[in-house]
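All protein chains but one are shown in place.
And then subunit A:
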Amino acid sequence: MPGKIRKTPLIEAGRDYLALGLEGSANKFGAGIMKHPKDGAATVLSNIRHTYITPPGEGFQPRDTALHHREWALKIINDCLAKAGVSMHEIDCICFTKGPGMGAPLQSVVLVARTLSLLFNKPLVGVNHCVGHIEMGREITGAQNPVVLYVSGGNTQVIAYSRQCYRIFGETLDIAVGNCLDRFARIINLSNDPSPGYNIEQEAKKGKRLLSLPYATKGMDVSLSGILSAVEAYTLDKRFHVQEGAEDKDLITPQDLCFSLQETVFAMLVEITERAMAHIGSKEVLIVGGVGSNERLQQMMGIMAQERQGQVFATDERFCIDNGIMIAQAGLLSYRMGYETPLAKSTCTQRFRTDEVHVTWRA
């Protein structure tokens, strides 16, 4: 295990704590209510999300996404409170995503958070999105001190905890893995419903042929943009045929490309995760982030962990994909350590690295 499992500096909850978490750093608006009861175990009271889905071949633009969040925010927060059966007056703090993410959507959510804070006179807690993912993953899976692979549309990082900081061991040097998959989905015109990554995964299951793509690990880091270009180049190849079930051996189908793309990039991710595990001597690995709900990635990680007599922890789409409850969880942890974001500083930022956060609630 990396380090010893020390006692948490978190003071035992003398009463029940309730936090509202608001998330909207990308194309999902999410709200969730987290309860930390007196006796310990955290409870998810409600966790609701709405996704802004664009037509096939299009990505989500910041401006339209922000508009989506503004339109849905109040409805979702109301639903969230109703489902949890609590009123705004009972909430201890309002947690919001400070960053990283897309500027416009972040701003529309922080505006909602600020307004609620002033209306109900509740303190604000700004949360790092990545730390939210990690804390929620730890809470749900019970992993004590895992190596974390955080893979989503905006982030690709291998993280390990050390001395009150989530240190980044390896990361992508260019685009995020989710971005790579999503953009390829756009190239071959896959639907964005429920998510482009999910549809790539379904297509990949039908693919058989492994086409050669660059394998780009650099130190502990990976580079993905070149792989996207390479796989895109195959779609311009003379052998590329869109219709399914072509038996001709020499044809390249979109399914083959999805399959090859997944196999290659996931192998790279699993490899750098394994290197981080070997380096710090950990046997646990936790996968978080939207791409973490990909079953092939979970499967590959599982095989790797098994070969090392380790264990893999993954969550399902409710907690993997961006959601409000993870912001509530990470926010409530820091709130209980005495952290609040004053109104004047309740800004958001597109650039906010995982390792900038002082993790006071862990020893």
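Quick note on the criterion: contacts are C-beta pairs under 8 Å (C-beta built on N, C-alpha and C of every residue); 3 or more make two chains touch, one makes a residue touch a chain; residues count from 1.
The rule is short, and it goes like this: contacts and distances are computed from a predicted model.
**Student:** So which of "Proteasome subunit beta", "non-specific serine/threonine protein kinase", "Methionine--tRNA ligase, cytoplasmic" or "Geranylgeranyl transferase type-2 subunit alpha" is the UniProt name of the chain that got left out?
**Tutor:** "non-specific serine/threonine protein kinase"
**Student:** Which residue, A:L228, A:M301, A:A314 or A:C348, contacts the hidden chain when the whole complex is considered?
**Tutor:** Checking the options A:L228, A:M301, A:A314 or A:C348, the one contacting the hidden chain is A:M301.
**Student:** Decide which residue listed in A:I11, A:A278 or A:L343 touches the omitted chain of the complex.
**Tutor:** That would be A:A278, which touches the missing chain.
**Student:** From the list A:N27, A:S117, A:S152 or A:T172, pick the residue that touches the absent chain.
**Tutor:** A:T172
**Student:** For subunit A, which positions touch the chain that isn't shown here?
**Tutor:** On the subunit A side, contact with the omitted chain comes from 1-7, 99-100, 155, 160, 162-163, 167-169, 171-173, 176, 210, 215, 217-220, 263-264, 267, 270-271, 274-275, 277-281, 299-301, 303-304, 307-308, 349-353, 356.
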